[in-house]
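One protein chain is absent from this view; the other protein chains keep their places.
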Amino acid sequence: MDFNALGACFTTPACVVTQATSGLIVGMLLFLVAAGLTLIFGVLKIVNFAHGTFYMLGGYVAYSAYVATDSYALAVLAGAVAMALFGVLFERVLMSRVYGSNVLMQLLVCYAVVLIFDDIVKIVWGPEFRAMGMPAAFQVPPLFIAGGVVPPFYAVLIGIAALIAIVLSLGLSRTRLGKTVRAAAVNPQMVSALGVNTTVLFAIVFAIGGGLAGLAGALAGPVRSLSPGMGFSILIEGFIVTVIGGMGSIAGAMVAALIIGLVRGFGTIGFPGFTDGLIYIVMIGILVLRPQGLFGRPL
Amino acid sequence: MKRNPALRDALFAAIVLILLLAIPMLHRSPAFEDFIIRLSAMALFATSLNLLVGTTGMVSFGHGMFYGFAAYAFGLTMQLTELSLPVAALFAVALTTIAALVVGAICVRLSTDYFAFITLAVQMLFFSVIVSWQSLTGGDQGLRGGIPRRRIFGFDLGSQLHLYQFCAIVAVLGLLALRHVSMSPFGNTLRMIRDNAERASFVGIVLWRARLLAFTIAGGFAGIGGVLAALFVSGAYPELADWPNSGQAIFAVMLGGINSFLGPVLGAMILLALNDLVQRFTEYHGLVLGIVILAFALGLRRGVLDFIHLVWSKRAR
Amino acid sequence: MNVEINHLTKSFGGVRAIDDVSLAFPSGSLSAVIGPNGAGKTTFFNLISGAFMADSGEVLLDREDILQLSKTERMRRGIGRAFQVASCFPTMTVRANLMAAVTAHAGRWTSLSHRFPSAGMRERAEEVMEFVGLTDVADVEATILSHGDQKLLDIAIALALEPKVLLLDEPTAGMGPDERWRMIERVRGLWERRKLTLIFIEHDMDIVFKVASSIRVLCYGKVLAEGTPDQIRNNQAVIDAYLGAEENAS
Partner (left out) sequence: MSGPVTRRTLLAGGTATLVAAPWVARAQANTLRIGMQSILSGPIALLGTSSRNSLLIEQDRINAAGGFLGRQIEFVFRDSKGQPQEAARVARELVNTAGCELLVDAEASSASFAVQEVMRDLNVACIHTNSETSSLTADPKIRVPTAFRVARQGVHDAVAGSLYLADFANAKKINKWATCSPDYAYGRDTTAQYLQFFKKFKPDVEVVTEAWPKLGQPDFTEVITKLIQAKPQALFTLLYAGDLSAFVNQGNVYALFGQMTVATPNVDYPVLAAIKNLPAGIQSATRYLETFPDTPANKEWGQAYFKRWNERPTNWSWQNSVAMHFYEAAIKKANSLDGKAIAAALTGLKINSPFGADGTITMRDDHTTIGYAIGWGQTIPKDPFITDIKPADWGKIIELETEWKKQQNYS
């Protein structure tokens, strides 16, 4: 533990800006993953243990699209759309068969999917890591704000993620579909009694969740190495965010993702080598004091 | 007249044990012996988890922490002290049981999904402590230098045969003890809680106390498995306490059947054998394992032994 | 045992489900609690048995206030209950259900020392089973029992705990006319033999007026009336409440 360094960091604007941006970028990408996870849980009461796979596949699809078209925008779009479709397929073909059964049965199905797709990625893209490389448009020097470093690429990523967060929350509160989704999260029987086609609704929710995870994977493509099994650590962090924020709450996911991001950003200065442990302590504390999470409804 | 079921279980255990001990006398096969050694650790691990999952209806995602905890406690005791092996093993298991009591006291008050998550979180915290506390645990690479195998009563656990015999005896006795727990009035109490917690509390059962006791017992027995695992690899590694390992136990329980006492043992057997076998033919063992798991989950919709029971009882009727 | 309730109040999110209810049930009485849907009858039971904690008031059991005690403690003092939807342990046989209840009642529920409960406990379970007439299905899993038998099992579990006060939430719910009468005869027989303070919730007025020795009427969380069957039958407020409730429903 190094409280001196942490204290010194908090008193210098440069350090605060730099670490806060790095916390934001980690947090925002995490939010995209966790938002889908929490949405799916909210509506279907299913914990999607295969969510990391969407993230991984999104990254790989984007990689291939980028290699083929040389356009980052197209690559990101391809990653997101492909994963939205994959989400629907996953829901229809597999998950719909285990609705209402033991949560462990659902876990088993998801785990099988994780195993299968880790190997499919190995077969299609090879076991080696892949790197997309930075698109030419972003190969520019970083900005300096108050002496802190803010890379333009990350600023754009944060912007995109924030935009999506806004669209998502507006969509949920203003549109008919969004209202149905929220109603379904509170009372599924009521929604089907009102004549909403839950089959379609569930598929849509999985499409949104999968699309968001795929988008996160694609957005991260230029800076993170792609490798089979990379969805795993993201899944765990996504879980932590979902639980801290409250299962089913999009706003909670946003707040929790930012908390995790900032704990990482500043924890690396104050508690080098133990940032992971720090995050688990936060999670345990929240679960003990407020099991439903920051924004969750009590079960 | 019905025979005494307790006696019947003991008899069954004795026969299995005698068979296991007889096999190496007739034919030495290191591969078979390795398999049984690993199975003994895994079977105790999975069956103890099932005391929570199947019997009590508490889904723990963090059971591996006790498996790993015991492995480290045992390995460190052996490396740092001159205690003899059985004493060190008992000490490690006792320590693990206490750890389970403490963790349980935090966790058991939470309901279903949240219980699963908090156990996961506590396990991950424990895992990162192991990895960070390099001076004690050796960090990522585990306890270096091996676990000394001091001889006990002419028993030398460095010898594969003796290790095999030791593991077989410990596993069979451990499973018998777990069977006893599951058939005791307390076992019945746990089933009541699983079936109908509200009603259980209305017949005078203090839910959290029963759950905590179950959690502690399960942790202790997972610890016995952890000690065997540490002996097999002659060390302790963070992976023993990591969540994929907890996942393995859950899959063993699910594959074998949560409502049959021997289900998790069968599940562990299937999982180990599948892993070994598939690895031999393809490096894409995840693909094969995944497809097999899917077939189980979507085809049988329950563990193998549970499925057999179901078919059996349908036929009987 | 004598049960006395004073000024009992419970709100859910600003709605007063039980509003200043004071009632007394003398030791050894057989009383019915009636009232239109949503009157707060089940909530009333939940407050007495400790499933919910009341906001204020008193629940006196032979003059001892048990309001602060947990449901388990209250059960130990002699309050037993059966539920509107039969509540038992579905994957266990009838015998195992009762053995479990007897063992728990004997305080042996954490016992690991012996594999099977003592002969004395076994006898208790058999006795209760016989008493409610479930001996024929002793080895059947609870989940495949008929609806009526499940209700009986629920009551039998409560009886295994040797209650002094027994709360039955609609013992005849979901049964056909013949079955109802058989059930209620059993309940009455139970009361006669055990000398319990028995309180039951019931919708079927024929049953209520025939069986209960006294009746309490709840409406919107308040006591609307109490008295003998004859007094209640002729109470204008009760008649209005029931007619009003039916109008609302249709």
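Read from first to last, the chains carry the letters A, B and C; within each, the first residue is number 1.
Methods note: contacts are C-beta pairs under 8 Å (C-beta built on N, C-alpha and C of every residue); 3 or more make two chains touch, one makes a residue touch a chain.
The structure presented is a predicted model; accordingly, all values stated were derived computationally and were not measured.
Hidden chain, full complex: it touches shown chains A, B. Check B:V108, B:V131 or B:I293 against the missing chain and you find that the one touching it is B:V131.
Looking at chain A, the residues touching the absent chain are 9, 14-15, 18-19, 21-23, 25-26, 29, 118, 122, 127-134, 138-139, 141-142, 149, 151, 153-154, 220, 222-225, 227-230, 233-234, 264-265, 267-269, 272-273, 275-276.
For chain B, the residues touching the chain absent from view are 29-35, 38, 131, 134, 138-142, 144-146, 158, 160, 229, 232-235, 237, 239-240, 266, 269-270, 273-274, 276-277, 279-280, 283, 285-286, 299, 304, 307-308, 311.
What we mean here is this: only the chains that are shown with their structure count from here on.
Here the chain at the heart of the shown protein, by mean C-alpha position, is B. The geometric centre of chain A is 33 Å away from that of chain B, both derived from CA atoms. Chain centres here are Cα averages; for chain A and chain C they lie 50 Å apart. Considering their complex, residues 47, 94, 97-98, 101, 103-105, 107-109, 111-116, 118-120, 122-123, 236, 239-240, 243, 247, 273-274, 276-277, 280-281, 283-284, 287-288, 291-292, 299 of chain A touch chain B. Residue ranges on chain B touching chain A, taken from their complex, read 53, 59, 106, 110-114, 116-118, 120-122, 124-125, 128-129, 132, 243, 247, 250-251, 253-254, 258, 284-287, 289-291, 293-294, 296-298, 301. Touching chain C in their complex are the following residues of chain B: 5-6, 180-181, 183-186, 188-189, 191-192, 194-196, 198-206, 209-210, 213, 259.
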